[in-house]
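Left out: one protein chain. Kept in place: all the others.
Our next item is chain A:
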């Protein structure tokens, strides 16, 4: 396959996984938790690197899951001690991220791991670093990791669809029906962590937040059904990824930056033009209502 095809496939996989996970981030009102976890997984990756001395899939994933869950746990714990939720997030993730940065600077500085790369990603290098898989053949390592992540994310969303729905909508009812709300919360945080770390190589820690939040926030404006919202969000993620690639090729700039930019454009279009919750249609509806009430009076 060609070089650009691999980049587009990889970016689309990021768009899909982040799009699906993002829906529940939005509905659980935890959008900023994505920001927190996207930073703290850096610590997980650094620790995994310090222990195994290489940057490979499995240890990185495990490190990221541990770091993500640690973040979720510490935030919850501080919050239970009467610290405001958003303040606890701010405290926990900056501290863990700072430890990660210090470790990179002092212990692993010469390796293929630098802060710039971790924050911005470098999707253009992805096709060079390949592995050989049975049946499929030689594919880029990051693409394989993202494919596996998408599979895991899809599996958990489909298998526990109604549990995600009820714990997001009404956790009190879910708990009274015997659904383990807290366990589902940490499972979800685990999914956010692996999605973030798998997208790391491609788009970096900052842009992954854009891919997690923006397509889902756009999809939220288009539909009133959870299942459609999931499909739309995944679709918007892929569209942003592909559009981002071509924008980057066109004006010769960062691919991950262009992807985030494209998702922002999609959001603006949704915000203005969505027939359901868009600004224009809301305006038109309220005008229509005013006009008809005027005619009634007349």
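Throughout what follows, contacts are C-beta pairs under 8 Å (C-beta built on N, C-alpha and C of every residue); 3 or more make two chains touch, one makes a residue touch a chain; residues count from 1.
To be clear about the criterion, contacts and distances are computed from a predicted model.
Novice: Select, from "Manganese/zinc/iron transport system ATP-binding protein", "Carbon-monoxide dehydrogenase medium subunit", "Cytochrome b" or "Inner membrane protein YgaZ", the UniProt-recorded name of the complex's unshown chain.
Specialist: In UniProt, the chain excluded from the picture bears the name "Manganese/zinc/iron transport system ATP-binding protein".
Novice: Among A:3, A:77, A:128 or A:169, which one touches the chain that has been omitted from the display?
Specialist: Once the missing chain is taken into account, the touching residue is A:169.
Novice: Specify the residue from the set A:52, A:95, A:223 or A:281 that touches the hidden chain.
Specialist: Among A:52, A:95, A:223 or A:281, only A:223 touches the chain that is not shown.
Novice: Taking the entire complex into account, which one of A:177, A:249, A:272 or A:291 touches the absent chain?
Specialist: A:177
Novice: Tell me which stretches of chain A touch the chain missing from the display.
Specialist: The missing chain touches chain A at positions 27, 29, 82, 159-163, 165-166, 168-170, 172-179, 220, 223-226, 228-229.
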